[in-house]
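Read through the structure below, which is laid out as structure tokens, and then see the notes.
A single protein chain has been omitted from the complex, and every remaining protein chain is retained in its original position.
Here is subunit A:
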Amino acid sequence: MIHSLFLINHTGDIFLEKHWKSVIGRSVCDYFFEAREKAVEPENVPPVLQTPHHYLISIYRGKLFFLSVIQTEVPPLFVIEFLHRVADTIQDYFGECSEGVIKDNVVTVYELLEEMLDNGFPLATESNVLKEMIRPPTILRSVVNTLTGASNVGDTLPTGQLSNVPWRRVGVKYTNNEAYFDVIEEIDAILDKSGTTVFAEIQGVIEACVRLTGMPDLTLSFMNPRLLDDVSFHPCVRFKRWESERVLSFIPPDGNFTLMNYHVSSQNLVAIPVYVKQSISFFETGPCGRLDITIGPKQTMGKTVEGLMVTIHMPKAVLSANLTATQGTYTYDLATKVLVWDIGKLNPQKLPNLKGSLTTQAGTPKPEDNPSLNIDLKIQQLAISGLKVSRLDMYGEKYKPFKGVKYLTKAGKFQIYIYMFIFLENLMSYLLFEWLQCVLKHSI
């Protein structure tokens, strides 16, 4: 299965390597660097590459490439999913998954990799099992370790691997027993230039933070489970109960985990919380154009829209922007041609507006590609689909836990097609156009 792993930073340095079978030389990465060069953007590197003797499967996370070397047939998703699990584990241990963090904790990372795979086949990927074997560093522990020379390898042997609930260890104890659930929904939408919805759907996730003593058995039920069209679960959730009763019954892992992902059926009309009025135009005379954007609330269910942000990818020819915003600040990155307007809270009485002129390169023709406009926003205490948790019950333990549910709506991939006025620069080509259409009409 997975033969070797190389971690590569964005400048193309290999800063960590791990082999699970015999050693494979670094030169195998040259094929990858070649593809990386060709792809220009790191996101465009093909995840699967074929070389004369090996196959390379890579993922791009946190400005790092995780490149695995494969020798024989294996489902590519198997490897990709595992590599993401590695990145998740690193993030879980050290708070972020970046080159600096990995370099600082290189020995721990190496030990983790050793435990996660055996001969290239996944062995222990549950963070709960791993944490029993290799304790994540905390500030307190690292101070103690340097003073006493103690280590961060667990001295007790992990038991999680042995039970048939591998995601939970035995003997968990808390003085405050609490279980929190965050229902987070994201709206994915494409709106066309007139503001009508081309495509919209809601993707939700329930993140849990459970700190409960012993071996509790939880049941989470919803007021309106019918809303949920498609779901995927953490392995702890029992399918049968969901299928027959539409409740989530599970023995939770200890700590933070993703309980469930869901998708709300597209038959239900998706509420779009904001509308955007925009116009971007370029003049024929002189190297400039105009931009005017206004944002207002649409269907917000009486809640406030926060963290509003607009991102526009401008055409390549736009050199600079001279704009005034009635609210918030804007930045224009000359290198990437990205205009970001950070608005903040949306005030329905005084709608935010961004207006001004754009300068284009003199002498170049007017841009004809469409810029795209993406929106980011947050609404606290609202699940836009209307999903509601009705109750949480606990069995198997005697104490009363503290329970809580939070809702949050975010914009996911929220995109608006922009309509751009372009004045035809060349009368001749215009006439040619007309003529052609005429001809075509006759010939058909």
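General remarks:
The rule is simple: a residue touches a chain if its C-beta (ideal position, glycine included) is under 8 Å from a C-beta of that chain, and two chains touch if they have at least 3 such contacts; residues count from 1.
Rule of thumb we're sticking to: contacts and distances are computed from a predicted model.
Going by its UniProt record, the hidden chain of the complex is named "AP-3 complex subunit beta" among "BHLH domain-containing protein", "Metaxin-2", "AP-3 complex subunit beta" or "WD repeat domain 75". The residue from A:101, A:184 or A:215 that touches the chain not shown here is A:215. From the options A:14, A:184, A:209 or A:340, the residue with contact to the chain not on display is A:14. Checked against the full complex, the one of A:75, A:171 or A:302 touching the unshown chain is A:75. Looking at subunit A, the residues touching the absent chain are 1, 14-19, 21-23, 26, 41, 43-44, 46-48, 50, 55, 58-61, 70-78, 80-82, 84, 106-107, 109-111, 114, 118-119, 121-123, 125, 149, 151-153, 155, 157-158, 161-166, 190, 198-199, 201, 203, 215, 217, 229-235, 238-243, 249, 251, 258, 261, 263, 266, 313, 315-316, 365, 368-372, 374, 396, 413, 415, 417, 429, 432-433, 436-437, 439-440, 443-444.
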